[in-house]
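For this view, one protein chain was removed and the others were kept in their places.
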Amino acid sequence: MSERKYEMVIGLEVHIQQNTKSKMFCRCSTEYFGKEPNTHTCPTCLGLPGALPYPNQKAIDNIIALGLALDCSINQFSKFDRKSYMYPDLSKGFQTSQHELPFCFDGKLEIFDKKGLRKSIRINRAHQEEDTGKSVHKDDKTFLDFNKSGMPLIEIVTEPDINSTQEVSAFAKCLKKTVEYLGVSDANMEKGQMRFEVNMSLRPFGEEALPDYKVEVKNIGSISVLEKVVESEYTRQSQILDRNEVPVQETRGLVNMTGLTQSQRVKENSADYRYFPEPDIPVIITSDEKLKSIQESIPELPYQKLDRYTQLGLNLEISTTLVDDEIKFQAFDINSRDCDPKKLANLIVGKYTQVYSEFGLSKEFEVSELASLVSLQTEGKLNSDAVDIVVENLVRSGGKAEDIAQENNLIMSDNTDELKSIIEKVISENNKAVEDFKSGKNPNAVGFLIGQVMKEGKGRFDATKVRETITQSL
Amino acid sequence: MSRKDDIAHVAKLAKLKLTDQELEDFVPQIESILDYMQVLNELDLDLVDFKYNSMLNNVTRDDEVKESLTQEEAVSGRVNTQTDGAFTLNRVVKK
Partner (left out) sequence: MIDVKTLTIQEANQMLANNEITCVELTQACIDAIESNESEINAFVTTTFDLALEKASKIDQEIAEGHEVTGVYGIPYSLKDAYVTKGIKTTAGSKILENYVPAYDAAVYKKLDEAGAILLGKTNMDSFGHGSSTENSHFGVTCNPLDTSRVPGGSSGGSGAAVAYGGGLFSIGEDTGGSNRAPASFCGLVGVKPTYGLVSRYGSIAYASSYDTVGPITKTIQDATIVMDVIAGKDDYDATSIESDNDYEKFINKEDSKSKRYKIGVPEEFFQEGIDPEVKKVIEDAIEKYRELGHEIIDINLPYTKYAVAAYYVIGLSETSSNLNRLDGIRYGLDVETDNWEEKITQVRTEGFTPETKRRILIGTYTLSAGFADQYYNKAQKVRELLKDQFQNAFEQVDIILTPTMPVLPPVIGEHDDDPLKMWLMDAYTCSINPVGIPAISLPAGSIGDLSVGMQLIGPMESEKELFNLGMQFQS
């Protein structure tokens, strides 16, 4: 990539669908994905006359947990507000959201990646709202399905602290990881559970002030498209700036998945949302005790894990690989105190991952056996091939690492008598090689003989000891 | 902007189409009502705190699922303008 002339100034709005069992303000099931239209609706989420909202406490606990994980301040006196606009997929003609007193404000997300990026991105606010219904356009018709209407949705708004495509990508991935760690969302992009809105402008490097324009791009459904949007906007905006012009402040829509955008005619008046407190929902007061109990439920966060791993001496590549995947970091965290962490990490990102990816984890598999296995390796009782064999057995059918090693005769042996008898057998079966070596015709023949002995001994004998013993015998 | 413009503007927000005649009729009526409401300006309200009107707080429910309406019930208000259980409109986004 050529040297860039401008620095990106990016703020993100991220919508995250929560994974509660029931919707935000009604008792409809959230398991609507792939179901028939309008089969998961009720008077409330369908906006029937007379229906009222009744908020889901679990969703509120979730957003507060996320807020705390993002180091936000929490409005312990919070409320819902109505945001009015009329659109066919908005069943009530207003969205129940939060305006003045969002649950969470003034936080930050620590972002990082494999390449060593580390930065703190400020979070302006995180508030609770509800999703709209879905419109499907076909030919000259639009089909409306309200199954998604009323799904609990968290909106996170960052400060314009993001300055490159790498950072955008890292922010999105780290936020995704954070909500997954907390268990507040499955953050499945294919199901539309995490969506992005970019606010972006460019400024010359070194400039501190915010540019006097910004361009908004809505409805971005994946991290890869997000990266493409930012790149294509860079190109578009930098070309305008190069001509000494200022890009128009506007909302742009995605043309297609390549990240190209086009201007969307913004409807006049659309910005007057006429917020006012939702009279149908009493205020939410979060007590100190409640806050404390939510705080205590928060697990170690991705960046905290990363820091711990690197302090244990793992390199960035392996550390981020572990942090990225729950199966891997769980296997690591359960065992890392009981064996050599570096060997453990190598085993987990290597053969262990290969085996479970191919065969899955057996119900009988005890993850704590990985520590025993690494210890056997560290004590010199298993060589690396043997470790691989044991891992495969463990993952596919359970059992104890040591038992598997024993049953398969994989434990390294220091039994000199056994070694000698194997050497005698190899010598007697390989007269030519023995002769070649003894006559000096081929000094390398001893290598062949050592190989034969290792093979016969299933690798259980230490290679140095084999060399010594065979040289003596010859 | 004049009151007439303001009222035309909010009519758009409220998705109401007013004929010129209606606008003529409404403007003085609404104007007199809005003027009447100005009586509130007589009060010094700087020290009055308002955040939310309710004596209740924390009225929430557990995260439990109850039965939804059937699809037939959900679209029962649109027998003629639904297709396979989806409400149907002439196209929202113009091609």
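In this document, chain identifiers A and B correspond to the written order of the chains, with residue numbering beginning at 1 in each.
Everything below uses one rule, namely that a contact is a pair of C-beta atoms (placed from the backbone, for glycine too) under 8 Å apart; a residue touches a chain by one contact, two chains touch by 3 or more.
Not measured: the values here are computed from a predicted model.
Within the whole complex, touches from the chain that is not shown fall on A, B. Note on the undisplayed chain: of the listed residues A:D280, A:D307, A:D324 or A:D388, the one touching it is A:D280.
Not every partner is drawn; the one left out touches subunit B at residues 6-7, 9-11, 13-18, 22, 25-26, 29-30, 32-34, 36-43, 45, 48-50, 53-56, 59-61, 69, 73-78, 80-81, 87, 89-92, 94. As for the chain not pictured, it touches subunit A at residues 42-43, 46-55, 82, 84, 86, 88, 91-94, 142, 144, 146, 271-272, 274, 276, 279-282.
Criterion: only the chains that are shown with their structure count from here on.
Taking the mean of the C-alpha atoms as each chain's centre, subunit A and subunit B sit 41 Å apart.
Of all residues in subunit B, only 9, 12-13, 15, 51-54, 56-66, 68-71, 74-75, 83-93, 95 touch subunit A in the complex they form. Residue ranges of subunit A in contact with subunit B, taken from their complex: 20-22, 27-29, 36-43, 46, 54-60, 77, 79, 86, 88, 101, 135-137, 139-146, 268-269, 272, 274, 277, 279, 281-285.
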